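Missing here is one protein chain; the remaining ones are kept as they sit in the complex.
Order of writing sets the labels: A, B, C and D. Residues in every chain begin at 1.
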Amino acid sequence: MTAIQAHFRAVAPPVVLMGAVLVLWQVACWAYPHPEPGPVSVAATLLHLMGKAYFWHNAAATGRSFLLASGISIAVGGALGLLIGSSRLLSWYLAPLLMIFQTVPKITLYPIVLELFGLGMAPKVAFGVMHGVIPVYFITSRLVAGVRKVLLRSARVMRLGAAERFYFVIVPAILPDMIATLRVSVALCLLGVLIGEMFASHSGLGFMAVNAINLGDTPVTLAVGFFLAFMAVGINTLLLYCEHKLRH
Amino acid sequence: QPGARAAEISVTQWGQSMYGAPYAVALHDGLFKPCGDIDGIIGSAGGGSTVRNMMASDLPYAEVAFPAAVAAIAHHLDVIIVNVGTDTPAGASVVTTKTSAIHTLADLAGHKVAITTPRASSEMLLLMELQHKGIDPASVHRVASGGYVQGLSMLDSGEVDAAVLIEPLAIRRRDDYRTVVRAEDILPPMTMSVGITTRAFASAHPDTLRCIIGQRRKAVERLYAAPAEAATILAEVYHMPPELARVAIDNMVKAHMWSDGAIDTTELNRAADGLKLIGELKGDIDWNTAVNSSFLN
Amino acid sequence: MTENGQTDVPCVELRQVEQRFTTRKGGNVHALGPLDLTLRRGEFLSIVGPSGCGKSTLLDILSGLARPAAGQALLNGQPIRGVPDGVGIVFQEDASFGWLTVENNIAFGLKRRGLARDDIAARVEHALDFMGLRRFRTSYPSQLSGGMRQRVCIARTLVMRPSLILLDEPFGALDQQTRLLMGDELLRLWRETNATILLITHSLDEAVMLSDRIGVMSARPGRLIKLVETGWPRERDSTVVSSPHYGDLLSEIWAPLRAESNHHMAANNA
Amino acid sequence: MTENGQTDVPCVELRQVEQRFTTRKGGNVHALGPLDLTLRRGEFLSIVGPSGCGKSTLLDILSGLARPAAGQALLNGQPIRGVPDGVGIVFQEDASFGWLTVENNIAFGLKRRGLARDDIAARVEHALDFMGLRRFRTSYPSQLSGGMRQRVCIARTLVMRPSLILLDEPFGALDQQTRLLMGDELLRLWRETNATILLITHSLDEAVMLSDRIGVMSARPGRLIKLVETGWPRERDSTVVSSPHYGDLLSEIWAPLRAESNHHMAANNA
Partner (left out) sequence: MKTGLTAIPYALRLLLIVVLVGLWQVFCSIGLLGTGIVPAPVTIWHDMCAVMGQSASRAALWLSLRDILIAALIAGAGGIAVGMIVHPIRLLRAALEPYLASYYAVPTFIFYPALITVTGSGRLPIILISIMLGIVAMITTTLTALDGVSRSIVRTARVFGLTPLQNVMYVRIPAAAPMLLSGLRLCVSYAFIGVIASEFIMSDAGVGYQIAYAYDNFDTDTMYGYIGCVVVLAAATTLGFDMIAAEPVKREGA
């Protein structure tokens, strides 16, 4: 009973907000006829699309690249974070380099990515990783640097080796916060993958979106946009759930 | 799997423009099967990026917009033209709002027209049309919008008085605007898109090239022979409303848009003159080295 | 062995130990010493001193977490290098592992050492009772008060059965009444295990009540300015508070500390 | 006015005050009460009690930071709504402003109140001396020890010259010797300003030494289980420790607390 209530309390506000925005949007469309479609027609388009095999084919293509890109981002960014975050010296010298990379608009590096990875899934994944890996690194290193010194000292007193210290102390200590902030970085991976699909691809939701844009098919553009938004919120909710499970 | 290079043909604006229709038919009918392991068509943002995509691909054959091919050749990229894709500017038009006072090309003088980006083919065609009608290009203010859809938005909001447009977008929005002029009504045939490859690939795999070009020609023949069937195929491959595909195919068939591949130097030169008009091309191009027509049969 | 259970065998010897730190701005802090101190095997020694005088620094040196800048630190006659076996330490700050339940926190060190399951279970059960944590065995530290968490840390250290126990202000987070009860428990444990205990505390009562000897440290850089022998029997508890000797001891350590504090106050206003 | 300076005029009155919290998981915590307490104008009252018994909760109600779930809280006969004028509070946790220097921390409230520059400067100078912070006037809190930071918070509250001072374990971060000295300072201040003081402390010594009256609270939900009048004269300092009455008072409040603590320990192992 109370569990259901608590659940309701967590879910209700975002749903209500989304509902309110959609209603306002629809009302605006009725009140002010405009070439832009309202939520009802976008929803209809989305439903229509979701009945099509090619839509799911595209969604799956995006999903595969996204999973791979987030996996690599988390592994590489996490490893960099653990390494650099646990050393003041390394972070002083390497952090700004990575931050510069973060600031460079990745899209301008598209020519180089194409040169290095060719066509197909690889450049999309590379683009996803380029967007996601630095945020993962930053988060991890900040968390690792923030692990309370007394925990590390306890580990030393218990005569744990470096590997044991990572595995039994540092990783569990940062895990919940890590998942909390990973929510933002995997979203960036998805963005990177989509951008890759917009440039050179024959499948994927990014490809669909860019075609729809150039065909002036706004309902499909928005339908794809909203589908992506739903997916993102879904992933976010899943990670939030994991985080709650891990936090005591 | 990642890292494996796709054996795909690159086609500019695949999924969006009519350049790709023969490929859609060929793909649907499995016409490319004899040419080797071709697992599809890859699209790209158009312009030079199609050329780049082609060069990064394992199957370096692409159909690209003519200006992009010329730019690549002018910049000494390892690119040669091996066939012609389309040789009429059909599908390009200038539109205005239903209530506008602009009715002819001459009315554009003193008004603002949205083009996509400076020195893009949209500007080229507009200038060629003006030149053809003897109108001073300087009297028409060209405003870059960034894209066709954006141009229409500017037209809607009154920022410009007319906008350039292409099909099939023009068909989708035909009820909202009035066409001022259609390029095919004014301009003579000229090369709009070409098939290109790298010299290395051409000397290593002449048979593959011959096969692709030949099968494309078969697809073009089918397009002209059975437009209704082709429209159904295009709608399916492009995930386009069938009605839209039908009108688009019919228009293109009428204008005889798709070439069987034959290369006509006059048409090449006409298009090159257009590029000179917008300053994209400075000198002349030696078609003897830039073109290799030996794969046409 | 003397009648109160402590021996004359030195367990820990510090000879002219000093510690210095470089601050981030490049300054130099003389944190401790020079300091001479001998801890006899089996004794219960408390250290009191103004805050910031270097007590925790001293503990770091004894536990091998830090090397002294000068002087020598010996454990059982051997120079201390790295964390030696058989040393348990309870830190001033909360060091409980937030991701483990109370019982897993307590079992953590035992598991890492690879003890048999039964043995671990038995020791954990005993520690849970001992520290009054039974009801919270499956709770996570965040669900406990600061005092309870500190008990978890004490239990986690004690289950390892260290022969030298270093306690840095372990009862700081507890209210005074609980402190007293915990003190009694600590005495019982000390008697049962024959361990050597070094207790750092801010509370003079606690020091007087629990220890065989009390060391008083000066303000930073901390030096030993007084070493007082209490003379309590090994069998003792918090009831010693009512002994007349208690007041004498209290004032004996209070006098130098008061002087230090006053001196410090004055210096801060200089 | 009685001979020790306190009056019989009630300053604060609590009638059947209770507080409850809803935890995030939807549970209900009965944190405090029902509790009746009258604070006389000008008196120095201390509250002791096991941790988690609701002492800070009580202070929140008195300072208007929280409304009681049941019962009435009156200040000068008026129900407390919002933070009343003339109430100063020092929190248990460090509340110094990390972005301001020590002197700007102390001047903060005065500046917000729009006092004249000279007046602010004079009061800040006095507070710096009073709290032994002169040497650190331009330091930032992060450069100070926990105890020093707490002094900054005390000074920041006292410069406002509140007529009711609420202190939540203000000396918790200090070592015992400094606590004693600060206690003496607090007594001096109390005499000089005629303020009413409510002090929450974990230290029984402190409570006995400083107060006119001592309230002892039960474990959660905290109720007043004992109210002891010390009978000290208004002119007093930490030397009362040596008075025989001191020990009596100590055991008088220690007895119920020990019972509470034992009870609690037993419950935890249930």
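One rule holds for everything that comes next: contacts are C-beta pairs under 8 Å (C-beta built on N, C-alpha and C of every residue); 3 or more make two chains touch, one makes a residue touch a chain.
Keep in mind that this is a model prediction, so the values were computed, not measured.
S.K.: Return the single residue from A:L80, A:V136, A:L160 or A:L222 that touches the missing chain.
M.R.: Final answer for the missing-chain contact: A:L222.
S.K.: Going by the contact rule already stated, which one of B:G147, B:P168 or B:G261 would touch the omitted chain in the full complex?
M.R.: If we include the chain that is not displayed, B:G147 is the one touching it.
S.K.: So which of D:G71, D:G109 or D:G146 would be touching the chain we can't see?
M.R.: Going through D:G71, D:G109 or D:G146 one by one, D:G109 is the residue touching the chain not shown.
S.K.: In the complete complex, which positions of subunit B touch the hidden chain?
M.R.: Contact residues on subunit B toward the absent chain are 47-49, 51-52, 68, 71-72, 74-75, 77, 117-118, 144-147, 149-150, 153-154, 156-157, 159, 280.
S.K.: Hey, which subunit D residues sit against the chain that's not shown?
M.R.: 63, 65, 83, 85, 87-89, 91-95, 97-100, 108-109, 112, 140-143, 153
S.K.: What subunit A residues would touch the chain not displayed?
M.R.: 9-10, 13-14, 16-18, 34-36, 92-93, 96-97, 99-100, 102-112, 115-116, 183-184, 186-188, 190-191, 194-195, 198, 206, 209, 213, 216, 218, 221-222, 224-225, 228-229, 231-233, 235-237, 240
Note that only the chains that are shown with their structure count from here on.
S.K.: A-B versus A-C: which interface comes out with more C-beta contact pairs?
M.R.: A-B
S.K.: Quick check for you: compute each chain's CA centroid and the global CA centroid, then name the chain with the smallest gap between them.
M.R.: A
S.K.: In angstrom, rounded to a whole number, how far apart do the mean CA points of subunit A and subunit C lie?
M.R.: So the centroids are 48 Å from each other.
S.K.: I'd like to verify one number: the distance from the centre of subunit B to the centre of subunit C, where each centre is the average of its C-alpha atoms, in whole angstrom.
M.R.: Here subunit B and subunit C have centroids separated by 82 Å.
S.K.: Mind listing the subunit B positions that touch subunit A in their complex?
M.R.: For subunit B paired with subunit A, touching residues are 1-6, 8, 10, 13-16, 40-45, 49, 52-53, 56-58, 147-149, 152, 156, 168-169, 172-173, 176, 238-240.
S.K.: Applying the document's contact rule, which stretches of subunit D touch subunit C when the two form their complex?
M.R.: 48-52, 128-129, 132-136, 145-147, 173-178, 180-181, 202-205, 242, 247, 254, 257-258, 260-262, 265, 267-270
S.K.: For the complex, which residues does subunit C have touching subunit A?
M.R.: For subunit C paired with subunit A, touching residues are 63, 65, 83, 85, 87-89, 91, 93-95, 97-100, 108-109, 112, 140-143, 160.
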